[in-house]
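Structure below; questions to follow.
Note that this complex is displayed minus one protein chain, with the remaining chains in position.
Coming up: chain A.
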């Protein structure tokens, strides 16, 4: 028998595999044959775990013995909007403990929506001699004491990024724990911290790290001090300012403008808390090279924004508040022909009446004028099918389309009918659409369109939409590439879920809250689908104290090879193979 596998020495295969970095390709390689599986698992260096409960640390370590970089995600996306109660889970400690022993050469840890403790941070600091990158995105549970341990011990640290994490900020003193001999910082994002830091410590740190490329400060760093920092780091590529306001003083302005003009590599600006228009022109000198601008924390009105944007012809990404208004977006469409991504956030989201003149027209302008635009997040108060259809026709290259009409169930303001046709046009024309969030008044027909056309869709977010289970059925049966589905306040019940149970094993997760899925259906699903974890989240008490037909508050279903988890709080129940609800605390 011809044994092809042994004709190639392992080292050669390993070398070839080292050129293949994508997880999907690595997974494919590992399935070719047993020996390729073995070779591949020994040389896989980077792991991505999209749901930390889909697999256990032990299983990962057993299969991949020499990992250098790991990325883990914990809570479901709707946790960002306070829909996941405190204490739900997503603890990273078991992972860190296991990896501390198994992966002494671990270099990178990237976490999203996980609960991290100071103990874990201390363990990281002690265990990984070559530790290089710590990225904590929307994490919580740790304090600046943990950061101090990282700063003090990780000699080779290159990246420390705390983006949007909820840190127990005891003091700014932790930054001084970086020893004077430490010079390897490349990227620092401390924008989420609230405490003031010793400015001298910060300046010295910046000054002695020649490879610093990305610096995102917190709002306590005043604008007057920014120039000094920039002069220490003219090689910066990304800058996040602190508070960007002060009374206009000519010497402060010219100092800042001068320092900024010295940063010839700057491509990205963010921060701008409390920004005042008077200081905006200080950035004009670097605008021609700017590709990314985040002004979403700045209450700057449209005339100033228009002026600023007119200096940024190479802009690819813009995050901004709705103060930009339709007129500003029209100007954006004219000035920034290279725009790829736009996010417009609401300045006053909890008021029914519009406080600014931003309508669907702004989005129509940008979609018409920016040929490379492919990713949009847009908050507005009115929309029409006509506008959506125009947008879809203008911009069939959308890969990510997230529209939030602020008032739930808002109809087409011209016809007063549902927005089914408009979203239908979006999914029909945008054949590469991977992510979609819908809003406004939508019937099951909208979901029929989505199921029919959105064949590449991977993530879908629904709220206050649909009429019946038919809507959910269209989505689950039609969207072949669906990985994540999150639903709130939709009249979807048991039928569609049970009819499409098998589909759930092909997805990462399904979230449903304030819908109409009964406890009985959850139990049935848990019984019949052993490779799914069906978690009922209900703060009213044990679901078996209520009738089986009673709908559950929240439901989170995800595929897992690790079986049910054991770290659930008292308000989460896993529906297991035994027909009674299994809850272990």
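Please note the rule applied: a contact is a pair of C-beta atoms (placed from the backbone, for glycine too) under 8 Å apart; a residue touches a chain by one contact, two chains touch by 3 or more; residues count from 1.
Quick note on the criterion: contacts and distances are computed from a predicted model.
A chain of this complex does not appear here, and its UniProt-recorded name among "MTMR7 protein", "Glycoprotein-N-acetylgalactosamine 3-beta-galactosyltransferase 1", "Auxin-responsive protein" or "Actin-related protein 10" is "Auxin-responsive protein".
Interface note: of A:278, A:470 or A:562, the residue touching the hidden chain in the full complex is A:470. Of the candidate positions A:269, A:404, A:459 or A:555, contact with the hidden chain is made by A:404. Although one chain is hidden here, its contacts on chain A can still be listed: residues 78, 80-83, 138, 164, 166, 192, 273-274, 296-297, 299, 345-350, 352, 379, 404, 406-409, 411, 416-418, 437, 441, 443-445, 461, 463-464, 467-470, 473, 488-489, 491, 493-496, 498-499, 501, 514, 516, 518, 520-521, 524-525, 528, 539-540, 548-551, 553.
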